[in-house]
Each structure stands twice: as C-alpha cells, then as structure tokens.
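For this view, one protein chain was removed and the others were kept in their places.
Here is chain A:
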Amino acid sequence: MAAIRFQSTEATKAATTTEEYDVVIVGGGIAGSALACALASAKASGTLKVALIEAFDLSNHINFSPRPDQYSNRVSSLTPKSVAFLKKIGVWSELDLSRVAACEGMQVWDGVSGARITFDAANVDGVQSSFLHQVFSGNVPTPPGVNNNTNQETLDSSNKEASPLAWMTENLHVQYGLQKQIVGHQARGIKLDVFEKTKVQGITTGQGESAQLPKGDWPAVQLDNGKTLVTRLLVGADGVNSPVRSFAKIESLGWDYSQFGLVATLQIDPSTSTAPGQGRGIAWQRFLPTGPIAMLPLNNGYASLVWSTTPKIAQDLKKLPARDFCALVNAAFSASPAELEYLYKNIGPDGQPLVDFQKEIEWRTGVRDAEMSQTMVRGSSSSQGDDKPPRVVDVQENTRAPFPLRMRNSSSYVEDRVVLVGDAAHTVHPLAGQGLNQGLADVECLTRVIETSLLSGSDIGNIHSLTPYSSERFLPNLAMLGTVDKLSKLYNTDFGPVVWARSLGLTAVDKMGPIKNEIMRFAMGLEEPSNRT
C-alpha cells in the first residue's frame, strides 16, 4: 500500500498527537454521516470508537431553519428502502414532514416521438420482493407475478397502504436529521468524534518492518489540526474524487458524460396541469436529444428541476433572465427539439435572449394546440391527449447551478482496512434518481457487515471481514450504473430508426403491467421482508 501526501499549509513539525480509533470515516456528507449514525445506533457497533472527518462547516446543517417559501436546489428522491433505513437509524423522525413531498407517480416520455410511459405507486405490488433484487442477491428467484407468500396477514396489511414511489426532500434537510442524531448519540455517551472544518493532509500506513508491529498496518490519517488518527478501518465517504480511494490504489473506471446537470428550485402553478389531482406528487421527465429534463414535486407549489443538457446550454440557462428561463423550461416540456434548438441558439453571450422568447414560444404553442384540437374533433371521450406538467411561473433566485455529469465505478470497494461507500465507490447519471439511494444502501449493508464481524469476534478491518460488503453491493451497483448509462445513451440521439425502436419498446412496456411493476419495484429498492437478521 502506498502513502499519499497532500500539500500542507502549515509546515508543522511539532509533535503531533496520535489517537486510535476503530473506524475513521473521511467525508461528512450524507453517506459518511449516515454511516456514523448507523454504527452508533446499532447494539454491537455502538461500542466502537468512531471518528467522522469533514472539511466543511457542518453548522449550516445543524442550524437548518429554512423559510417555508424557499427550497434548496439540491433535492434528492429517497426510495422506500432508503426511508426505511433512515427510520431505523432514527433520522426520519427528526425531519419536518411538511418539507418532504411524496412522489406518487411518474410520467416519462420521449421528446422526439412523444411515446410515453406512466408509473403509478398504487399499482405496485407491495408484498413480493422484486424479481431483479432476488436475482442480484443470489437467491433462487420466484418468477414475477407468482405470489408464494402464504401469510395472509402479511398480504392484507402490506397492501393496505400503497407506498409512494419515492420521497423528495432537500439534501440539507437529511443532513440536518443526521447531524441531530449524531449530537444525540454523543450526548448518550457513544464514542463518536466529529472533526468538522478539518482537512485530511495525508494518509499513510506502515511500511516494511513497521508494518509487522501491532497496529503497524493500520492506516494513519494526518489532519490539518495537527492530530493523527490511527484506525482499524478507514472508510472513504469522500465523494467522487476520493483521496481515500487513491490511497488504497483502487482504480476508478468510467467516463464523463458530455452533459451538465442544471438544478433549480421552481415555483409552479398546479392548476395548469392536466394530470389527475392537478399533478400533485407526480414527477415528470422528458428525454430530449440533448439530455433529460425532470421536474420533481415538492410541497406548496414548488418543484425541483434537474435538466441534463450540453455544457454550453447549461451555462446559458444559468444566465437567462428569470422570465425567459421559466418560459424555456415550460417549452422544454412541450415543444419539439427543433423549436428548442432555435431558442438555445438565440441566447446571447451575456445571457440575454436575442429574440422574444415569449412570443416565439406562444406562436409555436398555438400551432401545436390548433393541430391537437383538430385531431381530436373526430374523437371519442378517450381522446384527452397526453397529460401536461404544471406551468412554471417563477424560479427561486440563486438556485440555478450546473454540475458535470459522469459515471464512475471503482474496480473494488474494499482493500485491507479500507472500504468505500457512496460517491467514492460509484457515481451515476441523475436521470433515475438513484445515486443517493445507492449510497444509503451501501451504508446499510456495511453497518450490517461490521455488526456481524464484531459479533463473531473478527477484526472489522480485515479484508475478509469486508468482503461480504463487496459481494453484496458490487453487482447491484454495477447493474444500476449500467442500466442508467444505457438509457442515457439510448435517448441521447434523434436518429430515426433508434427513435422508432425505442418508442415502440417504451409504448409496449407501458402496456405491460407486470413488467412495469418489476421496474418500479427495482427502482424503489423493495426487497424480501426480513430476509436477514
């Protein structure tokens, strides 16, 4: 194993204090903090001495007190599996549920052909584990549609309340819940030390002879406050450019998408949606040739925008005046790609539109509506046309932010005394809303694996103790990454035959209930209940 040294801002040669820990978590993001909470809240691992290192100030997490009319622009969708985990570690009860929006349905359609697929949470079969999950967990799978659960009570009670597809809330909100729990655990006497506003200067491990000494092979983390933490298990929860991963010499494989994701907080007018219930709780996603645009529901007439598009368009969108930006977002959900191309081209270098966006969009909408109504003149009552998302009326100031999109997977999640969780291990395109959920699934699995090691008296940092984590998480993560990547590439083109084939496929799947059910359950992370101790 190699050593990595970062540039130190202070040439400190003074005697550094060294402390020993059982687990050191580098990275105080959602994955790292969730792991700290999970370890603290479990019985056996609650006895471990854990350190959490975070370079930034965590006080804006614990002091999260937002206005009801403002939402942060980093919003994630939490699957039922993630929510169950957050409930288990006591974080969910800390959240303000008025700032958590349930997503009951999804409408996804092709921006070139209009082919559409609709998902409704009410149709999800709550009892049986997802077929795909069974395959990936190595169990003998039961075919989809076959219900072999003979426990009638479980059947009845599980189906009573359909679970939403996902819950949407700000990342800061989840961070707040996590930090509150951490403080609570510290107050209970759990040995959980948080080093915030602290950077890691270097990670080393014993070489040669010193590696033979007791704890000589333990990683030593040098902090910029002069402390050195020597740990039995080093957890890399430090994001996509993970220094811990570099220290462990684990390769990160993947590619950058030539797309940026633009997030924003939108104010919408629910009365303009033609979907049932005014589209409340419905997530909308349209695949344009430049990338998908998605509107995720929040409460009280707000929504979160995630628009993946070319880097140039993303930068221009950020600079547009609010009025024109909203008009363009509305157009992006209804106009043809050619019409949008014209508008993108007419954004000046300073972000000012070179043509009257409102007028141009109104004209094209008028032409489209006239054709639609003519087409339906002959129609019977079934000719309602497709549901429309709600109109965007405003965008919250300073919430438009672009970030680069990429796909990464580490060649290995574990090394001797090192384990990776969250974005340090894998990064995915945001189009399926899975990244954060994969990270939480990693944390849940790792906590279990550490518990098991402790209860069997093993060294939690030994690579053999860590292998069950890798076996359980590697394949599902890879499968998710691969699927999302293929979807992204499939919809990145407007080439005729590809459009035709993918639209035919989408329309066909939309009509096949059991398959849609499987897809929903896979995305929701639903698994066999109490499969494990």
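Quick note on the criterion: a residue touches a chain if its C-beta (ideal position, glycine included) is under 8 Å from a C-beta of that chain, and two chains touch if they have at least 3 such contacts; residues count from 1.
The criterion applied here is as follows: contacts and distances are computed from a predicted model.
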Record-based protein name (UniProt) of the chain missing from this complex, from "4-hydroxy-3-methoxy-5-polyprenylbenzoate decarboxylase", "Collectrin, amino acid transport regulator", "Potassium channel subfamily K member" or "WD repeat and HMG-box DNA-binding protein 1": "4-hydroxy-3-methoxy-5-polyprenylbenzoate decarboxylase"
Sole residue of A:310, A:483 or A:503 that reaches the chain not shown, by the stated touch rule: A:503
Which of A:312, A:345 or A:464 contacts the chain that the document leaves out: A:345
Chain not shown: contacting residue from A:68, A:114, A:404 or A:514: A:114
Those residues of chain A which, in the complete complex, touch the missing chain: 113-116, 336, 338-339, 341-342, 345, 360, 363, 367, 370-372, 374-380, 383, 385-386, 496, 503-504, 506-507
